[in-house]
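What follows is a single structure, written as structure tokens, with notes after it.
With one protein chain withheld, the remaining protein chains of the complex are depicted in position.
Order of writing sets the labels: A and B. Residues in every chain begin at 1.
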Amino acid sequence: MQVTSSVREPLITGGKTLKDVTHDISRQVEGKPSMAWLLALLVSVGVLVLGGLALVATLWEGIGMWGLNKTIGWAWDITNFVWWVGIGHAGTLISAVLLLFRQKWRMAINRAAEAMTIFAVICAAMFPIIHMGRPWLGAYWALPLPNTFGSLWVNFNSPLLWDVFAISTYFSVSLVFWYIGLIPDFATIRDRATGIRKAIYGALAFGWDGAAKTWSRYESVALILAGLATPLVLSVHTIVSFDFATSVIPGWHTTIFPPYFVAGAIFSGFAMVLTLMIITRKVFKLEDYITIVHIELMNIVIIITGSIVGIAYITEFFIAWYSGVAAEQYAFVNRAFGPYWWAYWSMMTCNVISPQLFWIKKIRTSIVATFILSIVVNIGMWFERFVIIVTSLHRDFLPSSWAMFSPTWSDIGVYLFTFGLFFTLFLLFAKFFPVINMAEVKSIVKSSSEKVNK
Amino acid sequence: MERDKNFVLGVYEDEDVLLEAVSKVRESGVKIHEVYSPFPVHGLDEALGYKRSKLPIAAFLFGLLGTILALTMQFYMMKFDWPMIIGGKDHAAFPDFIPVTFELTVLLAAFGMVGVFMISSNLKPWGQPRIFDLRITDDKHVMAIDLATNASLGEGKIAEVLKSSGATEVNKKSFE
């Protein structure tokens, strides 16, 4: 028997019954697509096609199309890659870590957050693949396959190769985790449907029967997957940070990178979840399930992770001074006061200062403020990666090689393409899949919903 | 009477009532075929006397396999098959092999365990489950009692036990 303390705010409002849960969430899967949805899809596909042109041009002409130069060999591509991967951390964090910590509020948001994770990782993976120049040969460079040179294997000492393993493992395990969670809900839709839809959702439901035995195994699987996904999610951004930190570039080589990147990833991921959920709850009328309490708790996670990131910034600065290494000191002074000062201060404002506004209860329980700040945080996190990558590279060891970076239309177009891809996928998901985990929410209806006098 | 064909179904609305009903029904000597629920009911497996799932063991073994495979692969390729000095380190730079080893461990553990789960629970895209009551994926819990395994009791007695345990409805269901 679950007991809930009276000091806890209800997680489900409006006196919902189990039947209401089924109805409210299945409704948008079964109904005709709304005009708003169609319009949004149209815009997303439009961006996808437009950005796709830039992508095709880049593949056709080669990555010389990008604004890279001899000094700055990595810029927008890897900035975008790290940004998307970071966003792709919230889903697994919400479902795995919050499951282990038994935070019940995760239940209403984990489905959409995981979907977002999967799509964000797809977008992220685009960049290394495109950067291969000839991606159709990429498998030889990225996977340990026997090849025409006898057996010149991939380099297992390279963090870039670790990335290949980390991202693909993360993607596939997240996908499985997400799908396992979807199965019971597909069965719900199957049992409400008729005709062709019944056949489709029946196949998606994998013959789910809801037996206690199956549920027992299902819970066991979910718990172990959560246990596996927790270190996995840490490892992914850790390994992404290794791409930089294993080098000897001032500004890149710093030991705090692994946990600091992870905190930053959670930070940006939660921000993106908020952006998406605030729209979704409104459009699909799910305010009783994704309540202001959920939004407030997510904002608190944003304060915590934002502050951790802030502490890491200060630590880096301090240790650069403390180390006495001239190159390291220069790298940090140059970040703040060099030619890219605007990027640095945008990052500081968006990531460290703006989330502190959430200490004020009025702001963290305001939907409009949360929506705006969630976008601000994601802009800040993009700048963080840009600052780390471009400002550390643009001052080469040889002053004669010092350079600046400016993006070309191809850089921008490929980035737009991933936006189109992300939103297209998310919209399709939101329409055809249940956006809230019905089974899990039902399990807390009794203990965590607003008590209604009957 | 043939087994696994004719059932008496007790329908429950509340998970706590269901949990107590399971114990009551079992105490009165009725053998429960299975309970179907729209969501995981905490403690139901224990109440039904199910053994703990052995899936963790599968996960561990697959994970171990992943560790061994990853280490063997990396040492073979980097140390024996085509040794190269990279970054001034030993051919077998063991710390460098840990990230990939970790990833493959997790990958195999997760996929291995999920595979075993799918097979043991008979989950497949073309799976055709027996639906006792359509509402078990919506808002009702259903306790299914096989008439054949409880032949000594008779239908009326079973229905009575179910009713007194808190079932809101008692139905019959037969499968071909």
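Definition applied: contacts are C-beta pairs under 8 Å (C-beta built on N, C-alpha and C of every residue); 3 or more make two chains touch, one makes a residue touch a chain.
The rule we apply is simple: contacts and distances are computed from a predicted model.
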Could you tell me which of "Predicted permease", "L-lactate dehydrogenase complex protein LldF", "Quinol:cytochrome c oxidoreductase quinone-binding subunit 2" or "histidine kinase" is the UniProt name of the chain missing from the displayed complex?
-> "Quinol:cytochrome c oxidoreductase quinone-binding subunit 2"
Contact residue for the chain not shown (choose from A:N69, A:S168, A:T315 or A:T349) | A:T315
Thinking of the whole complex, not just what is shown, which of A:T4, A:T17 or A:S168 touches the missing chain?
-> A:T4
In the full complex, which of A:S174, A:T188, A:T214 or A:T254 touches the chain missing from this view?
-> A:T254
Of the residues listed, B:E15, B:D45 or B:D96, which one is in contact with the missing chain?
-> B:D96
Where the unshown chain meets chain A, residue by residue = 1-8, 100-103, 230-231, 234, 238, 242, 245-248, 253-259, 307-308, 311-312, 315-316, 319, 321-325
In chain B, positions touching the absent partner = 42-43, 52, 56, 60, 87-88, 95-96, 98
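One rule holds for everything that comes next: only the chains that are shown with their structure count from here on.
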Find the geometric centre of each of chain A and chain B from their Cα atoms only, then give the gap between the two centres in Å, rounded to an integer.
-> 30
Any idea which chain A residues touch chain B in the complex?
-> 1-2, 17-19, 21-22, 144, 150-153, 155-159, 161-162, 165-166, 169, 172-173, 176-177, 180, 183-184, 187-188, 190-192, 203-204, 206-221, 224-225, 228-229, 231-232, 235, 239, 242, 438-440, 442-443, 446
Chain B contacts chain A in the complex at 14-16, 19, 34-42, 44-45, 48, 50, 52-53, 55-56, 59, 73-74, 77-78, 81-82, 84, 86-87, 89, 93, 96-97, 99-100, 102-104, 106-107, 109-111, 113-114, 117-118, 120-131, 134, 136-139
